[in-house]
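Please find one structure pasted underneath; my questions will follow.
Heads up, one of the protein chains got dropped from this complex, but the rest are sitting where they should.
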Amino acid sequence: MCRFTLYLGPAVRLGKLLIEPKHSLIHQSAHANERKEPLNGDGFGVGWYAPRLSREPAVFHSVSPAWNNRNLTYLARVIATPCMLAHVRAASPGSVVDLSNCHPFAWGRHLLMHNGVIGGFSQVRRRLLQDVSDEAFSIIRGSTDTEHMFAIFVDQLMRHAREDERSEDMAFALAQRLSATLQRVLAVTQAVGVKEPNCLNVAVSNGTHAVVSRFTDDPHSDGDSLYYLRGNLYETTAREFGERASEDRDPAVIVSSERLTNASAWHAVPRNHMVAITRGQVPRLLPLAPDATLLAAAPQAMHMAS
Amino acid sequence: MCRFTLYLGPAVRLGKLLIEPKHSLIHQSAHANERKEPLNGDGFGVGWYAPRLSREPAVFHSVSPAWNNRNLTYLARVIATPCMLAHVRAASPGSVVDLSNCHPFAWGRHLLMHNGVIGGFSQVRRRLLQDVSDEAFSIIRGSTDTEHMFAIFVDQLMRHAREDERSEDMAFALAQRLSATLQRVLAVTQAVGVKEPNCLNVAVSNGTHAVVSRFTDDPHSDGDSLYYLRGNLYETTAREFGERASEDRDPAVIVSSERLTNASAWHAVPRNHMVAITRGQVPRLLPLAPDATLLAAAPQAMHMAS
Amino acid sequence: MCRFTLYLGPAVRLGKLLIEPKHSLIHQSAHANERKEPLNGDGFGVGWYAPRLSREPAVFHSVSPAWNNRNLTYLARVIATPCMLAHVRAASPGSVVDLSNCHPFAWGRHLLMHNGVIGGFSQVRRRLLQDVSDEAFSIIRGSTDTEHMFAIFVDQLMRHAREDERSEDMAFALAQRLSATLQRVLAVTQAVGVKEPNCLNVAVSNGTHAVVSRFTDDPHSDGDSLYYLRGNLYETTAREFGERASEDRDPAVIVSSERLTNASAWHAVPRNHMVAITRGQVPRLLPLAPDATLLAAAPQAMHMAS
Partner (left out) sequence: MCRFTLYLGPAVRLGKLLIEPKHSLIHQSAHANERKEPLNGDGFGVGWYAPRLSREPAVFHSVSPAWNNRNLTYLARVIATPCMLAHVRAASPGSVVDLSNCHPFAWGRHLLMHNGVIGGFSQVRRRLLQDVSDEAFSIIRGSTDTEHMFAIFVDQLMRHAREDERSEDMAFALAQRLSATLQRVLAVTQAVGVKEPNCLNVAVSNGTHAVVSRFTDDPHSDGDSLYYLRGNLYETTAREFGERASEDRDPAVIVSSERLTNASAWHAVPRNHMVAITRGQVPRLLPLAPDATLLAAAPQAMHMAS
């Protein structure tokens, strides 16, 4: 079922997020607290942006667990980034532990990762891809439900590319693309008559903006846990990187399956909401309808507690 | 482009085939002779049958090269089998080196491996799967052209399952399924107008029968090399395994991308032919038309040199 | 700290031991019950004997966890063996997850695996090897405390090779070699003044005989858990393998860090004892002195409950 952490803010060393916190994602890879099975040991992935060097993110994937990976320990020490998406995987029974099945998935400037499950995936796998373009179909490399959802998301990005380029609220545009993706997943599982609920905590980013959903259609559950924190929890390394002093004062936003620390600043993302984040701005909470449509237009979205 | 070796005969230790011959498949993983690029180091796989223990074959896959894999060295010493399919991979540029992309591919009792390429695969990927059943679609785990062809082959097996159960010439039935698979690949690439030729040296087996094709639609080439040998090249371990003495006297058949030894008993499989093998019988050469249909009905097939 | 299972008896499919039991070793890799940390996910290894094919055992090692390894699933289905040693690893903090650090360790006909720790290993590492022969020194490939202990064990085997060849009680001879190994470890840690206790649950075998110790010099602990079971818990596949009918009736012996099932036939190995096993005979419990010397001569050893 997996755990994930997303960061957007002043440049920070990966280790500050992934290793040093008491309940960091690496700790959660072996000892998650808020799912029945504490173990997320079926590989991991870290995606991050290096805006001075590349518009497109880098991804480091491994099929071995995160808790004892020497390469990750080194990278965590020498890589600093203003935007990171990290994921520890708990493969569904029967699912292959393979590089191509590691999150986050990358396409151009975008990253996506997922904690949860598409209900009855084996029944709907083919149908999920039915309406996507050939190009979006062709990005599939593995066999996870998430990557199939990612193809739908990429299809949305392609269809709305021109419109999004001119968008003045890119975080909201991303939220629309993710909302449309979730809607499509729900529509297909309902059409096929799948009984198992969907659990769709999904994080997407382009390096400057990010959106994370907490969503389920299970009437008996609030879905998987999800928290956010705004503030300068960690001393950043922004200035070391030559970022402008103003950038260094931006509060960071972290969205994580579980709270990384005991700080009181962590808030739960409510059931069936999205968090939309633009670097340097106050993030917004966007409510979702039961069919995953966005209920609020961009300007009316509630600002989050900070 | 890859290299492969298939064996059908009295039980033989894997090492006798994979390691001991001067130009064994493991040697070919680093030093292939009959393709431009001698290197086949993007993972490997061995599938074999253990008929006393399981109707279904076992598969050992690795993303690291075959030439220096300690697990393979051990397995080669203690596993003996009457039927083996082994493959060393040279991934196409851009293709992922992933467990799910290793050959041979397994479904129920069947194994399939491939040396060659589906022309313009990225253009025809989706269309290759268009007519297969949902079940066949769902076996795809990776992103190789071969696995997509495998889905077509599995679709053929499913469609003809009843008929094949009653078949008195199972090797020929397998040849029909493989022929239909190749036909489908050719039909799709032609329909889409792909320029690059197909190169379809494909081996399939159910543990008792096997068929291997040497096929190309490239008018300027004979396709990839393929050889067969019939005879007791190696002292077998059949008796150690309690096989009947009569089984021990069956000549073995080996079909291999390159000759494993300098023995004169190796013969080239002619362009656009299949070799159909039934354990204990003289194998047959079945000619293929330019569209990959079988030109000979079963009884008329030429017997091979031995 | 690790978990392990040793089997000696009629040929049995690996899956019967490693996968099918409710609390199999693979289950223990993620959910061990009798150590504080339930996780043993830092690689694994299986060693087994194929006496019809080789005097020396085969070993399959992996740096990824046992619970989701497709190769292991296949091997477990098609390999049957009269003697297996399997181990799931929990690496000490800072220790490298590397193939060379996977148990069991192999030398000639012998295998050794370990659950526990040599106290203050980093302080005594060099000294442990001080008295072993150059040959024994040269078998070290990795950096575990266990492999250093293994070099001492191999040194013992070499020194007593002639004597042991003529031994009429090979299980007892193995117990003497293992006892001398433990004594050496204790002598070195004491000489250096290490404070941390040793925990030395060690299993050794030559395929026909096996010895497993439960030993600690910690006055406040009984050491790691260890259980044995004698009986035909599983339907064996001996006859499928052409073993003699008489062999098929031998009761099997399993020694395991944790009980694989709820069967009442499991007994705890007492603190500071060895279990000495010869195939087809009633196993013996051999008490150890605080310095790990064998307290009982061979004939006087208590027979175990069965």
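All chains are identified by letter, namely A, B and C, in their written order; residue positions are counted from 1 within each chain.
Rule of thumb we're sticking to: a residue touches a chain if its C-beta (ideal position, glycine included) is under 8 Å from a C-beta of that chain, and two chains touch if they have at least 3 such contacts.
Model, not experiment: these values are computed from the prediction.
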Inset, instruction - Out of A:Leu8, A:Ala66, A:Leu99 or A:Ala136, point to the residue that touches the absent chain in the complete complex. - result: A:Leu99
Legend entry - Touching the absent chain when the full complex is considered, from C:Ile19, C:Leu53 or C:Leu99: C:Leu99
Legend entry - Which residue of B:Ile26, B:Ala50 or B:Val96 touches the chain not shown here: B:Val96
Legend entry - Residue ranges of chain B at the interface with the undisplayed chain: 30, 39, 41-42, 63-65, 67-70, 91, 96-97
Legend entry - Chain not shown, touching residues in chain A: 13, 48, 50, 52-54, 56, 58-62, 70-71, 74-75, 77-80, 99, 237, 240-242
Inset, instruction - Could you please point out the chain C residues that touch the chain left off the display? - result: 63, 96-100, 122, 125-126, 134, 137-138, 140-143
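Going forward, only the chains that are shown with their structure count from here on.
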Inset, instruction - Have a look at where chain A meets chain C and say same if over half of the interface residue numbers show up on both copies, different if under half do. - result: same
Inset, instruction - Between chain A and chain B, tell me the centre distance in angstrom, where each centre is the average of that chain's C-alpha atoms. - result: 41
Legend entry - Overlap residues in chain C, where contacts from two or more other chains coincide: 70
